[in-house]
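Sharing a structure with you now.
The other protein chains are all here in position, but one chain of the complex has been omitted.
As written, the chain order gives the labels A and B, with residue 1 at the start of each chain.
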Amino acid sequence: MALPPKQVGTFIPSEISFLAENSFVTIIPRQAMESIALIGGAIPSMRPMRRIEVPIWVAVLLKKQSRCNIVPPDWLSEENLKITYDAEAANMTRFSANLPWEWVEVGELILGSAPDDLSSPPHVIRNLLRDIREVRQAKARAGLKNLNDSYLQLDNVGAMELNEIRSFVTMAMNQLRIMQSTREGGEQQDVDVEPDDQDDDDDDDVLPRESYDDSMRTATSYQDSYDTARDSSRLGSEFTGTEDNRASINSHTFAEVRQNSIQNRSRSVLPRAPSYTDDDDAEDADNDMEMDETYLNAVNGN
Amino acid sequence: MNNYYDIDDILSDGQKIPAVFQLTVPGMGYLEHGRNTNTDIKEGARIELPLWMAEILAIGGISDELPTGFITVSTPAPFSNKVLNALSADPANVDLRGQSMQFYKFAERWLAMTGDDALLDTIMDTFKARAAIVNDHAHNTRSALMTDRSEFLGTLDDTEIKLFKAAQEASKDLKKWTSMKK
Partner (left out) sequence: MTDARDLEIDDLINNLDKEYYSAHPIANSAYLTTQKSRDLKSLVRLWISERTCPDILPYAHELLDTMLDRVREQVEVIEMNTTSGDASGSAKLKLLFVETEIERVKFLVRGYLRARILKIDKYYMHILNNPDTQTRLSQSELRYTKRRGNHLKRYYDLRFLSSLPPSLQRLDDTTGGLQMVDAPDLDEVVFIRVLHDVPSEVDLGNEDKIELRKGNIYVLPYKVIRRYVDNGDVQLV
């Protein structure tokens, strides 16, 4: 049986969480236990009070049996979450590097299975996590305003956050890419188009709800403000052919506005892909990496 | 690009293109009048043809007498200057669905046919601007409440509806998973 449609091209949250359960967490055993041989390696033998690292799914099972306490990762302390929140709020164009790749999932897993092991009241931690989520979501949405057909950069995004926008971003970028592929030089057989001369007869009810005159003025002033700083040579020459045809028919205001707008739409004004990194902040980036190492190593096949 | 079995591609094949016949076609008058008649399509007749047919008939240079093809086409209403100007002014405020249910698919096909880069830029800018709003609505954000939800959603074309559903589904799934954990 093939994959359910819902899981095509994306993951469901429980699958992302499943992956995070493979990452490691420190526990303090409360009882001794012999080493257990597993497919993915052995759970080391445990002695009371001697810290070891185990996959989160092992830790959660032990915790359920009251055989261990879970040591929450440093970033999950109230103090560090507050610092992280401030860092997130201070820069609305990039994600902070204070959180590991699986922060959403690990946060949920530990809050759900070991709330009594946290150093602060669980609701305080939960609220902080929620606040951080919200401020980061706002950034992600702002970043999506820069969608394009080329690439997006999302450094320090979390696994669950990435998965939340995955379907949307994939579909939108693929659509833009397909449209972009029709650009001149594509494989298409160009067909000459007769000039568009019937606008005056069109019904206004299919058009925008606001007054059409208003929108026209807006369009014109928008174009005026961009009249300089554009590379219209290629588009300009291409337009000449159409222009000749246009001269032979009843040209009107729409045609003029159209001409302006064509010249204004050169590739140079296309938005650039957003970047959440300060490129010259190399030292910072190194620190980020160290923080992430445990998680990278834990979840990935490297 | 065009998927043989894709229902949206098939639907976009049927979008109407305004065409002018460049020669008289005997016995085909029923295309023009929609009835069983034995009349001809006269040279110069204006008929709206489905895209798949227009695509074939409009290809020029088949013979010396037909440098422009059997028909000449003109811009379909959804891509008329009037619509494009409105889109440049305020993409969120145009009823795309009213223009064409397959607005972007149709645009794709029309652009592949004509190679109109200026039109392409407007369409792409429109898509980007509207996609961001679609995303806001799918996540029910505060900024989304600035525009009338049901009114805006009613203007989405099929591609945008798919986007909306994908974003909304992901958002719902995550909320459900989070509340499950509590």
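Heads up, the rule we're going with is that a residue touches a chain if its C-beta (ideal position, glycine included) is under 8 Å from a C-beta of that chain, and two chains touch if they have at least 3 such contacts.
Worth saying up front: this structure is predicted, and the values here are computed from it rather than measured.
Visitor: Which residue numbers on subunit B touch the omitted chain?
Guide: Here the touching residues of subunit B are 2-5.
Visitor: Please output the residues of subunit A touching the missing chain, sorted low to high.
Guide: On the side of subunit A, residues 1-3, 7-9, 11, 15, 18-19, 22, 24, 26, 33-44, 51-55, 57-58, 61, 65, 67, 149-157, 159, 162, 166, 169-170, 173-174, 177, 180-181, 267, 273, 277, 285, 288-290, 292-294, 296-297, 299-302 touch the unshown chain.
What we mean here is this: only the chains that are shown with their structure count from here on.
Visitor: Going by the contact rule at the top, pick out the subunit A residues touching subunit B in the complex.
Guide: Touch list, subunit A to subunit B: 6, 10, 12-14, 17, 108-109, 111-112, 137-138, 141, 144-145, 147-149, 160, 163-168, 171-172, 175-176, 178-184, 186, 188-199, 202, 206-210, 212, 215-216, 218-219, 222-223, 235, 238-239, 254-255, 257-258, 261-262, 265-267, 270-271.
Visitor: Sort out for me which residues of subunit B touch subunit A in the complex.
Guide: 1, 20, 55, 58-60, 68-69, 72-75, 77, 80-86, 88-90, 93-95, 98-99, 104, 107-108, 111-118, 120-125, 127-128, 131-132, 135-136, 138-139, 141, 159, 162-163, 166-167, 169-171, 173-174, 176-178, 181-182
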